[in-house]
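Let me give you the structure first, and then I'll get to my questions.
With one protein chain removed, the remaining protein chains of the complex are shown where they sit.
In this document, chain identifiers A, B, C and D correspond to the written order of the chains, with residue numbering beginning at 1 in each.
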Amino acid sequence: MKKSKSFWAFLILAAVVYVVVQFFIGSGFINIYYSNLLITIAINIILAVSLHLVIGITGQFSIGHAGFLAVGAYVSAIVTMKLELPFILAVVLGGVIAALAGLIVGIPTLRLRGDYLAIATLGFAEIIRIALFNIDYVGGAAGMQVSHLTTWTVTFVCLVITILVITNFTNSRHGRACIAVRENEIAADAMGINTTYYKVLAFAIGSFFAGIAGGLFSHNFYIIQPGNFGFLKSFDILIFVVLGGLGSLTGSVISAILLTVISAFLAQYPETRMIIYSLVLVIVMLYRPQGLMGTREVTDLFKWKPAKGGN
Amino acid sequence: MALLEVKNAGIQFGGLKAVSGFNMRLNQGELVGLIGPNGAGKTTSFNLLTGVYVPTEGEIIFNGKRLNGLPPYKVTQSGISRTFQNIRLFSELSVLDNVKVAYHSLAKNSILSSIFRLPSHFSEEKNMEDKALEFLKIFKLERFKDEKAKNLPYGQQRRLEIARALAAGPKLLLLDEPAAGMNPQETHELMELIAFIREQFDLTILLIEHDMQLVMGICERIYVLDHGQLIAEGTPEVIRSHPKVIEAYLGEEVSDEHA
Amino acid sequence: MDWLQQLINGISLGSIYALIALGYTMVYGIIKLINFAHGDVFMVGAFIGFYAIKGWGLGFLPALIISMVFCAVFGVLIERIAYKRLRNATRIAALITAIGMSLLIEYGMIYIRGAQPEAYPADVLPNKAINFFGVHINSQSLFILLTSIILMIILQFIVQRTKMGKAMRAVSLDMDAARLMGISVDKTISFTFAIGSALAGAAGVVFGVYYTKIEPLMGVIPGLKAFVAAVLGGIGSIPGAMVGGIFLGVIESIVSAAGFSLWRDAAAFVILILILIFRPSGIFGKNTREKV
Amino acid sequence: GCGTGNQSASGGGGNSDVFKLGVNMELSGNVASYGESMAKGVEMAVAEINKAGGVEGKKIEVIKNDNKSEAAEATNGIIKLTSQDKVNAVIGAATSGNTVAQAQIANDTKTVLIAPGGTSPTVTVDEKGKVREFVFRTSFIDPFQGTVAANFAANNLKVKDAAIFSDSSSDYAKGLSDAFKKTFEKAGGKIVAEESYVGKDTDFRATLTRIKAKNPSFIFIPGYYEEVGLIVKQARELGITAPLMGADGWDSPKLVDLAGAEALNNTYLINHYSTEDPDQKVQDFVKAFKDKNNGDAPNAFNALGYDTVYFLADAIKRAGSTDSVKIQKELAKTKDLSLVTGVLSIDKNHHPIKSATVLEYKDGKQVFNSKINP
Partner (left out) sequence: MLKVNDINVFYGNIQALKGISLEVKEGEIVTLIGANGAGKSTLLKTLSGLQRPKSGTIEYLGETISTKAPQAIVKAGISHVPEGRRVFSNMSVEENLELGAYTRKDASGIRKDMEKVYELFPRLLERRKQLSGTLSGGEQQMLAMGRAIMAKPKLLLLDEPSMGLAPLIVKQIFNIIEQINKEGTTVLLVEQNANMALSVADRAYVIETGRIQISGTAAELQASEEIKKAYLGGH
């Protein structure tokens, strides 16, 4: 029952955040720069949370998430720009096709483990990127020009849905099955859990939301090119998840926010930007290898804890 | 009718015949031991029974159903569950959640019901929680229920693993060296626990163990493997004095050593 | 005759991958870390060699040695600073650190000297085209192939036969148990990084001589390819790295030769994935399925 | 990060005493070396102009933004420059895609955006054929160079068959090769092989071997010097002796280092200018650049970045104001402006009209071959 209480708390909090931000945007208090930054942050959170489900919850070491972002971005761009269908439909279709791509990628590769899985997922993402590169219909290297349709409202709704779905999934027997796979695949199997099914499922759900993020992404930035979805992009998403703390959803959210803001802030110092960014990365990992939040959630911090067991 | 029937089962790894021509019959409600020297193929035969390995020969019939080639999770769902020689708990999960996981395949609510938080989600979750707590009580683990499994003392971890295996609702329970790393006193308590759960849950139990006190003390029948082959089968008395078993496994003076 | 030419093209490309992959595989073998910074050590090696040749007017061999020594020290430093603390952390934390180090080296280099490329002088090594029934074999490519084969043999010898090699293998299998044998784990890991990085440095110089162009981001793609090569061959295996590298080079050449040069990298990845699916630990890798 | 305080009041507005020039370039990431080169040119020009008193009595202040060679970051960058830094104009980016990513915002916020390198026609004209009012560029557009190359091959070199080997990862090369193909075929030539490579590659031997098998008597290689240098070298090593030709992407002193002087014999390139050009403007630029960069000669990207600032400064001067609407009007009217990279006029599509120079490499030196007017 406590779960459902936090569910409503979350919804109310989300509504409040939305109303406040919307008010500030409407009143011009938040200018286009900040509202755009908010949208970018929200998209990054969606990406982080979707990968969190795959890596943090299910323990599948996927480092090719940008591939699904690309699928979502391109599919949705095709839907609005070529088929001239509504934006919302485009975003949803982007997610659905990305989820399909997730299935296609996941079924053969999720038999692999650890680093082998990592390199295979990275390979798949590269294959997707190279394919886009070679398809003239979507503009090849030059990319596709996309109308600006992404709004704060749509992005925020998508963000809330993503977090809700993934939290609800995680806090259910299905999510527990995924965690069991992460903790010990052999034992999970022996407990009657169809491990392949759950791995692929988590992968597909993760890809779905990456695809949603893709739709929002492409309609926020005027042009998409295959080059934007290389492995460095995948690493960026991976970094959100790991830096936040593997297994902690709020951790991924926090680190997605922090890193997006830091990165935006550093853009004006081009000479040292990447040096600072990489130093932050290395130093955080050296001094907090478990990530900012470890496996805990922010909500845990507020819970009264019996005196037992420190951190 | 036998609950489990293994006919001529075997498996080969490369050139090595880890188990071959293995025959076994377990009747409903029996408590049977499986012993043999290290590397004899005991754990491997458990792996054959539970679908971790697919037998390269022979067949396994459980409850009238052929198990060959079924993946482990289906074997578990059809009523065989196990513990592992090297403990395999979900170490980051709480003790309670460890047991809840085992209920997974007994619950019915769909993914969508969980995502949309439909009533069936709540009722199934509640049901799982209640049952899991019941189990923890039986195993005297309820005071640890929110502790991470990895923080439990070793002996409790072994118990939790058995609790978890039971929660999956098996008819046949396979225990792989449940007493390993326990001192004689703890082993003794474990024996009582095994006897108790057999009664309570109407189980059939097959266990691997090197601790002869335990094996001889509670098993009704014993199978002995050596080099992947069955060398003896019978009651503890028969096994204790079986020359082949003494030669391969027990060593000379075991019969006159009393604890 | 074309296919023969293409095969030769592929082998010389592959030998460079192999040279980088050897270091990758060694480091991975011992601490199971995908050392993304390896490609950047390769880049640094290329630049050191360049400055040695162009700035100090040294010949190929001294430049090679200077670069190898520098990279060895550099590699050890990276390990000491960034990876050592993380030995007991999760693999993924170490991976992120490696990504961070990689970016740091790349952009540190750009900060120091800018992003523009540099060209190795053309006359470092004799470059005679040997014409063999219409097939052009570049004397340099023969040289590269030879270098990587020799280095592979030396490495294989070190790892399999010497005491240090045994210590390396022991550390890679079980660090604590290795300590109990009286092996200094830190020294052994440093030694491995030194060798792996020296190899990367050598690859950098050889690359510079063969391909002329070097730039601060030059390590990214070859680094990734070399990693793919190492995985193809079975990561951790020294002959595997060699075979994986050559194999990858030849595949890329064949795909390009067939007119699909734009799909070349995709083809490489497809083959990688297929191999992983059917031989999950690569061509030479041991199948280390967890024993239940 | 930056506080969300209300900066709109203090952010500079229209009439401060500096002219804020945003530079939204590829300063890290894949094509950082091009963006960096252009930024270098921009800064050099700005320093000169400031030394001479600035524009309309205002010093130019450069505010750089790194777009990481990514379109999304380019959009974020121009949003930041226009809404946070309140720049008066923006220069960027090196590639067409990253310029397109900024174009809409520039237009919406009525901020002049000039691309030193975005050579695709779509930079200044949107997909519906409408001119983006506030967007300009300094370099000539792709089709023009492709046409020039084809005509040169067909008329001057009198070749009948040609191969194209282009950089598929850049829309620049794609635009050039399309135009080349069209013109060359119209002139009665035959394209015997069309191959491409991926930017950042280093080994082109496999594809070159394929091209060699077709035995073309001319190879057109639109692309950037970083790869072209290696392509030329490897082509010669494989025994390809046919004349090779490229466009302004070739221009860099590094090309000679990369390919080797000998390999470059019998190759041609189209360029905005030649560092060998005795023209005073050019020589001053080359000298000044060398002084600043310990002897390194400028490449085409440096020159384009440099010219872009003068292109802008000229319009400001004519407008007599730093008001961006006025600047925009004057930019559009630019005619026969003499710059390092040639004499520039702007047409109704905001495409620059510039004459092109065909140069030939002889023993590592660019030698003037012919001048081609649009």
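The rule we apply is simple: a contact is a pair of C-beta atoms (placed from the backbone, for glycine too) under 8 Å apart; a residue touches a chain by one contact, two chains touch by 3 or more.
Every value quoted in this text rests on a predicted model; they were computed, and no experiment measured them.
Colleague: So one chain is hidden, and I want to know which residue out of B:90, B:223 or B:249 touches that hidden chain in the complete assembly.
Modeller: B:249
Colleague: Can you list, in ascending order, the subunit B residues touching the missing chain?
Modeller: 35-40, 85, 153-155, 177, 180-188, 210, 212-213, 248-251, 254, 259
Colleague: Hey, which subunit C residues sit against the chain that's not shown?
Modeller: 163, 166-167, 169-170, 173-174, 176-184, 286
Here is the rule we use: only the chains that are shown with their structure count from here on.
Colleague: By C-alpha centroid distance to the whole-protein centroid, which chain wins?
Modeller: Of the chains present, the most centrally placed is A.
Colleague: Considering only mean CA positions as chain centres, point out the chain farthest from subunit A.
Modeller: B
Colleague: Averaging only over C-alpha atoms, locate the centres of subunit B and subunit C and give their separation in whole Å.
Modeller: Whole-Å distance between the two chain centres: 47.
Colleague: Using mean CA coordinates as chain centres, what's the gap between subunit C and subunit D in Å?
Modeller: 35
Colleague: Give me the residues of subunit B that touch two or more other chains.
Modeller: Within subunit B, residues 52, 84 contact more than one other chain.
Colleague: I need the residues of subunit C touching at least two other chains; which ones are they?
Modeller: Touching at least two other chains: 107, 110, 262, 265, 292.
Colleague: If you look only at subunit A, which of its residues touch subunit B in the complex?
Modeller: 1, 4, 7, 165, 168-169, 171-177, 179-180, 182-184, 186-195, 201, 247, 295, 309
Colleague: Once bound in the complex, which stretches of subunit D touch subunit A?
Modeller: Touch residues, subunit D against subunit A: 1-2, 4, 6, 8, 25, 27-30, 63-73, 75-77, 79-80, 83-84, 96-97, 100-105, 120, 122, 126-127, 168-171, 174.
Colleague: Could you pull out which subunit D residues touch subunit C in their complex?
Modeller: 28, 30, 32-33, 36-37, 168, 195-198, 200, 202-203, 205-207, 209-210, 213, 226, 229-230, 233, 237-239, 254, 257-260
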